[in-house]
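Handing you this structure, nothing more for now.
Other chains of the complex are left out, but the ones given are in their true place.
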Amino acid sequence: MALRVTVWNENVHDREDPRTQAVYPNGLHGAIVEALQKHLGDRATIGVATLEQPEHGLTEEVLAATDVLTWWGHVAHEQVDDAVAERVQRRVLSGMGLIVLHSGHLSKPLRRLLGTSCALRWREADDREVVWTVSPGHPITAGVPQAVVIPRQEMYGEYFDIPQPDELVFISSFSGGEVFRSGCVFKRGQGRIFYFSPGHETYPVYYDPHVGRIIANAVEWVGAGARAAFDTTTCPNSPTGWFEKL
Amino acid sequence: MALRVTVWNENVHDREDPRTQAVYPNGLHGAIVEALQKHLGDRATIGVATLEQPEHGLTEEVLAATDVLTWWGHVAHEQVDDAVAERVQRRVLSGMGLIVLHSGHLSKPLRRLLGTSCALRWREADDREVVWTVSPGHPITAGVPQAVVIPRQEMYGEYFDIPQPDELVFISSFSGGEVFRSGCVFKRGQGRIFYFSPGHETYPVYYDPHVGRIIANAVEWVGAGARAAFDTTTCPNSPTGWFEKL
């Protein structure tokens, strides 16, 4: 059965910034959809939702029919309605996979789910980024070389204020000497989260075939948990022996 | 230098419920303070704060002067001001230790810091709880037998909706057959959190010498990180070479 993917994009740079339009004429979401389609084919059906839509395109119905949500945002995090952010959080706890990309580290859903500030250091100075696999054999790394070289990138550096990941998959270096935990898996409730830092609105990173492969691999990885085994978010009074006949 | 501990109590059962008053005439906070004093002596200075105080007794000044905060709440979680809950969260991220006891699993600070629902199963039926050490040699377990038997306790059972702990220290069984991850350490930002489930407003659990020892050990453990190494919650633009002269 095909995974149901929703690609969410803030879609502000894409509409307002000529530099982004020059690199991503179909929007950042367009490039991400294209990469997923290339790698996943009919193993996924892909929809798009954006900030300017009613409820940001993330109604209860859309989320209920989403196995994996990808998230890109940067300059408009505060315009995301708290109720929608909480809805995404709840849907992850009940099994939906979530992939947060690049500047989404400060998005409301990720900060709510991780509980930390998700702050980091940054610099726009055309650093070279090298993305190193530190969990070889992990399905997210399938078909990806041990070191992926991205010629020009925004620097994201430690300290990155996140909980220790359940699985640390990638660590990046930058030509300025910084390091960054650039690929991290977290399990929260019944859902899996993958944070992946490469990608920026003025660099063509989402066209890199290795980056596309990683995001597509991650869709399949976090999607593997996209079903609720049982309700895990209420506190049932449970009489002695309640479980005898499960 | 003595650890500065603040014992926070919701203090509602203690004022309104004769069953609690019969067991804890000095309040739950009174019993907790007594246990800490017995085990820590002059290694700690201990203050008390409660819900009914202005800002619940947790002003910026009080938190800035607190190395370790212990938290007991049950029926009035929603009466805790969001601003105070966020203040506690930020203070943990900058290094304060936090110990959350029993029904505090649903408190605002813990849920904000962990990002999950923190839901669990429960039953008040005089179950016997056995608290098993699964991390022997861990300082929180110092002087505590491998199995601590609590003759009567409220049952707290899995599934407990928390992220996988950084350190799982205790697992409990209950006579009804349930299990529970009853002692969990989480690191969030620069602070350490210990959740410990034994303890209830109508059972004399906080007078158990092993329980007191565990909470006192935990104060010293989470207090060991109670200093901010550097600001970790803002996103500094960091020019190339910024770190050369640290």
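Each chain carries a letter (A and B) given by its place in the written order, and its residues are counted from 1.
Assume a contact is a pair of C-beta atoms (placed from the backbone, for glycine too) under 8 Å apart; a residue touches a chain by one contact, two chains touch by 3 or more.
Only a predicted model underlies this, so the values are computations on that prediction, with no experimental measurement involved.
Asks: Taking the 2 displayed chains as part of a homomeric complex, how many copies does that complex include in this file?
Replies: Of the complex's copies, 2 are shown; altogether there are 4.
Rule of thumb we're sticking to: only the chains that are shown with their structure count from here on.
Asks: On C-alpha atoms alone, could you tell me the rotation angle mapping chain A onto chain B? Nearest 5 degrees is fine.
Replies: Fitting chain A to chain B on C-alpha positions yields an angle of 180 degrees.
Asks: Go ahead and note the Å separation of the Cα centroids belonging to chain A and chain B.
Replies: 32
Asks: Report the residues of chain A in contact with chain B in the complex, numbered from low to high.
Replies: For chain A paired with chain B, touching residues are 89, 93, 106, 112-117, 119-123, 125, 127, 155, 157, 159, 161, 163-164, 166, 176-178, 186-189, 230, 232-241, 243.
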